[in-house]
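One protein chain is absent from this view; the other protein chains keep their places.
Here is chain A:
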Amino acid sequence: MNSGIDLQGSFIQSLQQLGIPPEIAKIFWLPLPMVLMVIGAVVGVLVSVWLERKISAAAQQRIGPEFAGPLGVLQPVADGLKLVFKEDIVPAQADNWLFTLGPVLVVIPVILSFLIVPFGQNLLITDLNVGIFLWISLSSIAPIGLLMSGYASNNKYSLLGGLRAAAQSISYEIPLALAVLAVAMMSNSLSTIDIVQQQSGYGILGWNVWRQPVGFLIFWIAALAECERLPFDLPEAEEELVAGYQTEYAGMRFALFYVGSYINLVLSALIVAILYLGGWEFPIPLDSLAGWLGISETTPWLQVVTASLGIIMTVLKAYFLVFIAVLLRWTLPRVRIDQLLNLGWKFLLPVALVNLLLTAGLKLAFPIAFGG
């Protein structure tokens, strides 16, 4: 199996030719993908904020932002700049340390999770063999940050919002992990690369949605709840809790929460794309297509085309899911806290368990189709 373009290898090799030892060349390489990924994540946030505002406007027969840049594309930048220049306020009775640490603890694990998001065979920061598990464990740090900021704000709305956020994240973590477990069982690996690889070869037909339709739905519902998106935005329910744990936040600290929630949305969409929609795979199997046309897999232009198509496909799938999330936001009313917990514990959890059992059974019965 050809592994496609290896940017790291070629970068280190070219530095070695300049007379730099391989260890130092590797150190030169290290920051590049990280910086690129952070920039990518931030741009992804800007795009999704713009999409959210435009799609929301369209769903309500409005125009949405249109004066800042063409079609209002610069509106999220303007919003962000406004937040940067705002006064940094800490409430008088608040715990200064926890108050600052809270939003940081929410954002950092989300950005760290981008470590394991692959955009192609070699287009990711690290191919950990516990990849997807890292994401699950990192995402369970965020509720601590939320609880911390809710508690430190010295405000009853913030505290309630923080508690709700913690309850919600903890209850939806379990069906999420179970849905992931079913996928991991099918691909015999936790590595995101292996999970995508296992879906490749048959184009759109090989994607995990067809083998895990229930898991896909469970994962998407749980991911929405983890991101605190409507219909599960109870922690910040404006009508009851002012803004939940964000009530006392302003300026840059608030911006951290804001950015964190959107990065989390983009990240969840990317993970769904990787786990269930074939990651960077094109709907038509490109490798076989090249084979039929008689083009060698190692042809440079073909590798460039497949690599860029892979990035485009991953981003497209992720943004399609973001679009669905925005549409869902304007379709569904917010659930109550008891309904939320009922859905999590009494519906998603048993269904996810049954799904896992069924997957295990099918894996034993049809090892070819379900990754023996």
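Note that in this section a residue touches a chain if its C-beta (ideal position, glycine included) is under 8 Å from a C-beta of that chain, and two chains touch if they have at least 3 such contacts; residues count from 1.
Here is the rule we use: contacts and distances are computed from a predicted model.
The UniProt record for the undisplayed chain lists the protein name "NAD(P)H-quinone oxidoreductase subunit I", from the options "Malonate transporter MadM subunit", "Cyd operon protein YbgT", "ABC transport system permease protein" or "NAD(P)H-quinone oxidoreductase subunit I".
Among A:47, A:141, A:311 or A:328, only A:328 touches the chain left out of the display. For the chain left out of this panel, the touching residue among A:7, A:57 or A:174 is A:57.
Interface residues of chain A facing the missing partner chain: 55, 57-63, 327-328, 330-332, 347.
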